[in-house]
Every structure is written in structure tokens, then in C-alpha cells.
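Removed: one protein chain of the complex. Kept in place: all other protein chains.
Chain naming follows the written order as A, B and C, and within any one chain the residues start at number 1.
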Amino acid sequence: MSDFTPNEMMTIAAARALKNDDVCFVGIGAPSAACNVARLTHAPGITLIYESGTIGTAPDVLPLSIGDGELCETALSTVSVPEMFRYWLMGGRISIGFLGAAQLDRFGNINTTVIGDYAHPKVRLPGGGGAPEIATSCGEIFITLKQAPRSMVKKIDFFTSFGHGEGGDHRQRLGIRTKGPTLLITDLAVWRPDPETREFTVTSLHPGVTREMVQETCGWPVRYAASLDETPPPTGLELGTLRDLQARTAAAHQRKT
Amino acid sequence: MSDFTPNEMMTIAAARALKNDDVCFVGIGAPSAACNVARLTHAPGITLIYESGTIGTAPDVLPLSIGDGELCETALSTVSVPEMFRYWLMGGRISIGFLGAAQLDRFGNINTTVIGDYAHPKVRLPGGGGAPEIATSCGEIFITLKQAPRSMVKKIDFFTSFGHGEGGDHRQRLGIRTKGPTLLITDLAVWRPDPETREFTVTSLHPGVTREMVQETCGWPVRYAASLDETPPPTGLELGTLRDLQARTAAAHQRKT
Amino acid sequence: MAAFLSLHDAVAENLRPGDTVAFEGFTHLIPHAAAHEAIRQGIGDLTLIRMTPDIVYDQMIGMGLAKKVVFSYAGNPGVGLLRRMRDAIENGYPRAIETVEHSHSAMAQAYEAGASGLPLAVFRGYKGADLAKVNPDIRSVTCPFTGEQLAAVPAHRPDVTFIHAQKASAAGDVLIEGIIGVQKEAALAAKRAVVTVEEVVPDFKGLHPNLCILPHWTIRAIAVVPGGAHPSYTHGYYPRDNAAYLEWDKVSADRDLFAAWMQDNVLAVGPEIFASRVEALK
Partner (left out) sequence: MAAFLSLHDAVAENLRPGDTVAFEGFTHLIPHAAAHEAIRQGIGDLTLIRMTPDIVYDQMIGMGLAKKVVFSYAGNPGVGLLRRMRDAIENGYPRAIETVEHSHSAMAQAYEAGASGLPLAVFRGYKGADLAKVNPDIRSVTCPFTGEQLAAVPAHRPDVTFIHAQKASAAGDVLIEGIIGVQKEAALAAKRAVVTVEEVVPDFKGLHPNLCILPHWTIRAIAVVPGGAHPSYTHGYYPRDNAAYLEWDKVSADRDLFAAWMQDNVLAVGPEIFASRVEALK
């Protein structure tokens, strides 16, 4: 398949990173699409958890919010929100946490709180929601993000959720026992943290993407892994699954007349 | 009605102390009988809660344990045991806690843990179960007990649950905000704490009971309220309700053949 | 003991100016009708608690009724930002508001602690997060067994909690099902709990024993408001009006458009309108 958008490539690359036995805490937007594409293709056994308390959901359309009714109707079980955060997230039962970001730095630290000063913000963003504890309680963290210089920045304005901090063993020094961000999937590339510094390095470029395109849309000097791959393009099955899902979703969220 | 036993009088006197809008944490044995007689006579609206998590139960027979199936089948709702202790007991939602005792002192302190030394007990009793927190979290505490010198003692061997401690304002000094024991109903008398010292004083003798009978079966020098009443004897309805309940209960707990 | 009241009286008798109040609902069962009634009655100076402030707090803030908001995610779910709340924070319009910001985990556990009568919630959280630097209510305790530093936040103890539920029984017990969120905890943490319901049924006989039920003696007032969660949804009754959430993004983007919308859709109408709003969704 050559006829696909960068966003589709991003979603499908993210979907591929998920395994059949993963237990995945899903955020809204690209993470939700990626998780459900994984479920509908190579990972039918994946457990998707939304922070609304729905465990093991299998929605036919993507939810607009993390608490749409279909998440509950198709779930194995729906628990209270305090239980979700206590037994399931803090309890260490989630293998993958999927996060988005308004600002991201090269160590996987995320800001979704404010642009500018916290007390007098230029833009007040929604805030962290579940992210501060998702980032430290899940086994590992996958991040999806559309590249842009204002999103991938040298220094984020606010640490909504902690990635690798200043890099290296910063997580361990704070007593955090989980792996943190292990994967960043953008519309242009796949990034993984350097084993030593924990800085995100590009390990795979999506088809047709150049190093220049990656650097132009990234606010820090991009580093590349020694062996750089090209991301395999979406298969017909992957792309068809994603597009069908998005078509069903768009139809479902229109106002009925 | 004159044909009744001291135990029946005790149970019925305890039942009378319960009000229609009480929310009552029920222990097994005499408390359970009293609470259900109240529910079946003057207090049909009373909410009975057993620590197994059953809220608003209305059993047709008395349970042998606090977790018999009928408690759940007739309950408004059955919650987990952690929730029972957190939201309902600690949350301050229970107006009356009903406790029994192996040993009781004149300040309503209760021992159900050991006779003798804790490390090397003469008799190892079952222990406190829910009682340590029932005694401090319920609005007030009712105690039922068959009088005997070995049960009503000067000094209990172990403070399983705290009543009025050394008396006076001892509860407040420990930061406990609830009333503690406000009523003791034995097979011989009704006792209430002195407003100042918090020592249990007899306020009513059951029909046919003398002061000598009370003292002979009590290990501390008994005090009496200034105005001493006689407990009204059981009515026909009360006694019939209790006996029917106990007959149904006895039949239900026999082995089926 | 739950009293069955009109929504007007349920709000008037239980919500006072200056109160700390939670209108809770996690996407599902958001008590829009109750919030609109509070707006119509102009009850102000409120401290609003909610995990996901959402449209309903955007409206209350936009009408100038909030002095403080305690929250963990201030967004229009799946759509974007809360534009009236932004305007208040960024520009002090129509009045400045104080914000106390937590994570979802902290908020959920603060309700749980409130329901448990405890002064605080203790949990593993906020590690490396900047919120702990800007919110003085985020502190720590040291585990006496392991020495680990754990996060501590004060329990939520609202003066009033409003929730929406599927059913009340004639006795005033309340049943919540589906995505139950933090409603049980929010109701039990409050001094006064007020519930709007879709309908009243004789009793809950025959239902599963482990369902989420609030006994009548935990509730102050119940008002029957069919459709009372719209544009949120009531599992088993009507779906979420996702188009209304998308539309809100436009309405709330403009101060005058917002004011006109509130006049037409909140101030000039009564709770009975909610039934008609969900009719087309069923």
C-alpha cells in the first residue's frame, strides 16, 4: 500500500508495537485507534483498559471520550474509578500505558498542563488526568505524537508526567521501578530511548520520510540509531481495518436527524 | 406474659432499644436475635448490616454465621468487606453497633481475645473481629451479655475493644468522637452509663429480678440509678415473634436428611 | 432519609452560596439538569470539585458562579479545551478563579478517603511530576514499615454532592450501573447528597446482589428528571450526545455566543426540557 497518510502510518506503527497478551491503558485519540487496530488485526487477545473503569473493552467504533457507553457494553467488567486507579494501575497490573502529549522533550517527559507559566499561563491545557501515575505505574510507556517544533521541544514548560527526567537512571533515583517511555511513534518515525542516556533516538523512518523532515519538525537535535530501518508500509489489512474503524466512528458521532 | 426466660427478656429488652431509623451493625447471637425482633415488631424500617458486607438484610431465620446466604439474598445490597469497613463503618454511617463480650468491665470495655496472659493464654478466645473499630466508629454501642461473675469482671484481661476506658472523658482524651457504650442489657437488668463517671448503673430490673441476683452475678459492686424502673415484661407479640424466629432458625440449621 | 422533591427544591434546600460542591459523573451520568438548576438559582461563590470539569463546569464558571475549582482534567472529552474555564484562568473573565489541580488517581482516592471518613488519602503517585510543586495540598507521608515516601492528599468532603442515577426505588434507594465512576464515593464523602434519577421503580427486587446501590439513608433528596444527564448519557436509557460536545466547542469559544446560549438553553427553560432533548437520541 502506498496510498496512506502520515497519521495512518503513525497509528499503524503504534498498533504493531502491541502484543496479544498486553494489558493496555488507553488514552483517547491516536492511542485509542492504535490499540483497536491491534485488537482487530494481530492482537485479538489484547486487553484494553480505559480509565473510566472499563476492563477488556472491544468497541466497534472509537469512543469520543474515555467513558462512552460502548466501552462498558463491550467490556469484560466495569469497575469504579477509585478501584481502577488503586487495584489496576497502582497495583501494577497494566503492561503498557499509551500517552499523547502537547509538549514532549527528548527524554520522554510530557506536558499537557500549561503553555507558559503555571500561575499565569499563555494557554491553559486540560491537565494531566491519569497521566502522572500512568507514567510511573505501567510496565512501560508508549507515546504517540504528530511531529511539530512546538510539540517536540528542548524544554517542556511543565512536567505533567515524568519520562526519563534528565535521562540516565533518573527514574531509579526517584524510586520509580517501571521502565517509563520505551517507544515514541510519530507521523514520521519510530523512536526508542538510547540504552544509556535514555534520549529518544530514531530507529526507523516511515516510508518516504527524510532525516531533514524529521529534524524540521523537532525542536531538539535529532539523533539516530546506528542501524536505521525503514518502517514497513501499512498492509492492506492494517489500512482497511483503520479506515473502516474511522468511518464507523465518524458516522456514529454525527448527530442523528 | 409471665412465662418467659431471662434470655428472652434480655433479647426483647435489647430489641426495644432500637429505633425504626437506626442503622445497626449486628453481631451474631443475642444481638442478631434482638435486631431481627425489632425489625419484625416496632422497627420495620431498621437497617441491619452484617460485617460480611450485607446492607439492609431481612433474614427469615437467624444466620448461624455473619455470612449466611440468606443475609445476601434478602439484602438491599452486598458490598465487599473492605468497602464495608471503609465506607460504611469508618465512614460513620452506622448509628448503633451491637457487641457481645466474654469479659466486660463496669466502663463497657470488652475482652473477647484471651483469658490470662496474651502470650501464654489460659483460654485463647476468637479475638476481636470487627469489634475494635465497631466500638469506636459507630454512633453508639449497645452491649448484650448474660450475667456471670466470670463475665462481668473488675478488670478485663485484654482490651479487645475500648468502651469508656477508665471512665469520665477517657474516650475524648484518645480522640474518639463517638459515644461508645450507652446501653448494657443483661438477662437481669438494663444498665446505662452514669453521665459523669461513665460507669454502668442499673436503671431497670427485669420482672422478678432482685438487687441480690444482680450483684451475685456481677464481679464489681453494682450501682443503681436514682430512679430504678422495672422492665416491662415481654408482650405477646414480642415473645411470639422471638420464639417463631428461633423455631424457624433451629429447624433451618438442622442437617437435612 | 431521602425526600422526593422537585429539582428546584432539591437544589434550593441543599446548595448554598459559598458551598463546596461536587457535580460528579465520569463521562457517564453527569448531572447536567442539577447544574442548570443551580445556575438558574444563581447560587455563587462555589468551590467546584470534579475530576473532569467538562461542559457543566465550563458553564458554571462562564456564568461567574465559581470562585475555585478542584480538578484533574479540564477538557471537553475527545473534543478539546474548556474555553470558558480557560477564559477565567487566562483572563479573569467573568471573574478570576482559583485552581487546585490534582491527578485523576489523587482525586479518585481523595473521594474514597472522604467516603471512608479519613482526613487523607495515601498512595504512590506524583513521582517526578510538577503538580506537587504548584499544589500545596500535595504532601507526603513516610511508610513506617518500608521507609518509602508516599503521596498524601486531603480527603474530599464536599458540602453537597449532586449525581445522576438510573433509578430510585419508592423507598428512596438509588441504583447506579454501567460506568459508575466515583459517584458512590462522591455521594458518601459529602455532607449532603442529592440525586436526580431517570425514574422511580417500586423496588430493586430481583436485581443482582452486588450492584452499586446507595441506601435511602445516605441521600438527602431525590428529584426525578428524565434525560437529566444530557448531553452526557444514562446507560440503558439514552446514548451520549457526542454532537452536542462537538457543538459546545463553538458555543464556548465566544463570550456573547455563550451568554446567548445560556439564556436560551438554561435560564429560560426548566428541568422538564431534558426529557425532550434525549427523545431524538433513543
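To be clear about the criterion, contacts are C-beta pairs under 8 Å (C-beta built on N, C-alpha and C of every residue); 3 or more make two chains touch, one makes a residue touch a chain.
Here the structure is a predicted model, which is why all the values come from computation and not from measurement.
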Shown chains that the omitted chain touches within the full complex: A, B, C
Touching the absent chain when the full complex is considered, from B:P44, B:G127, B:P149 or B:G208: B:G127
Of B:T136, B:T186, B:T203 or B:T241, the one touching the omitted chain in the full complex: B:T136
Contact residue for the chain not shown (choose from A:P6, A:G56, A:G139 or A:P207): A:G56
Sole contact to the chain not displayed, among B:E8, B:D22 or B:D68: B:D68
Of A:T11, A:S32, A:T47 or A:T186, the residue in touch with the unshown chain: A:T47
Where the unshown chain meets chain C, residue by residue: 116-120, 122-124, 137, 139-146, 148, 150, 152, 154, 177-178, 180, 208-212, 235
Contacts of chain A with the absent chain, listed as residue ranges: 21, 23, 47, 55-56, 72-73, 75-79, 86-87, 90-93, 137
Residues in chain B touching the chain absent from view: 28-29, 51-54, 63-69, 71-72, 78-82, 84-86, 89-90, 113, 118-119, 121-133, 135-137, 158-162, 165, 170-171, 174-176, 252-256
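The working rule: only the chains that are shown with their structure count from here on.
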Interchain centroid distance [CA atoms averaged], chain A/chain B, Å: 57
Chain centre separation (chain B, chain C; CA means) in Å: 40
Chain C residues counted as touching two or more neighbouring chains: 112, 184-185, 212
Multi-chain contact residues (two or more partners), chain B: none
